[in-house]
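Below is one structure, written out as structure tokens, with a few remarks after it.
Every protein chain of the complex appears in place save one, which is left out.
Now for chain A:
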């Protein structure tokens, strides 16, 4: 506790000394788990950072540290940003959860925003995006487009976030194509081009002519391009360099509106600890352009589905749905609540194979 006092007083001393400077500029820090050039997850968070700079110009200063390992390194980087006078710090990976809570307790005057976690405090908010909404649209297109009726899926880790995506895609593929079958490969990585390419090749060899990915590199896109008649979807980032084929659409994480709003709240002094989970409607999940490789009628249906999710008239997890083991999940017309979605650890009926653990 003595240490905390020491830290707080040091931060205070600095705040007083550099008061004049600190007052005109709001300092916003970003802790990134990957390199800003990863073309996926971290790239999009960095786009959000740049949007904050563009929006507020000289009124803000942003700093970032990339490729920060989860654990003690991230604690050190957060502490360093707080000591250097950051007013708001975005920690953009699930693994930063406990470190964020630890450091936030030491710097009660600094606001923290943790992506994809579930632990909050007075000065810690959480935020995430409803990527499963985008998965529904992917599933629809995939179900319509597949000729082999085999859809490959590259999973990263068997966690609720990923399982939710698989279920959402499967439900909507099955809806338009009852014969569809999902083959799932777990890569056990978020970003490893070599492993992702291998996974894509295995799936294509097994007959998949659509490959969905929950990993961040463009390697599966390249593998699909090489194989020929296979379609893919961009993940986290648009991956438009592989359009119009194999990449026929994408899920884009758009953090810019949220980052701008939260920075604004700190500037105005209206920041409060919140839990945000936004989707297509709020613009946090974007659907990349559906290319001409998709027939016009399928594209139209996909866009209609997108519109119905965006305006809230349709929920991707709407009953009747059963779990894989045949037990009831949702009754007719019932929609899944956020708690169930957040902790989803089961497949829906029809998906073959077990979730590894």
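Just so it is clear, contacts are C-beta pairs under 8 Å (C-beta built on N, C-alpha and C of every residue); 3 or more make two chains touch, one makes a residue touch a chain; residues count from 1.
By our rule, contacts and distances are computed from a predicted model.
A single chain of the complex does not appear, and UniProt lists its protein name as "ABC transporter permease", one of "ABC transporter permease", "Protein nirF", "Putative effector of murein hydrolase" or "Cysteine desulfurase". Of the candidate positions A:76, A:183 or A:245, contact with the hidden chain is made by A:76. On the side of chain A, touch with the chain left out of the figure occurs at residues 1-3, 6-7, 10, 14, 29, 35-36, 63-73, 75-77, 79-81, 83-84, 94-95, 98, 102, 118, 157-160, 188, 342-345, 356-357.
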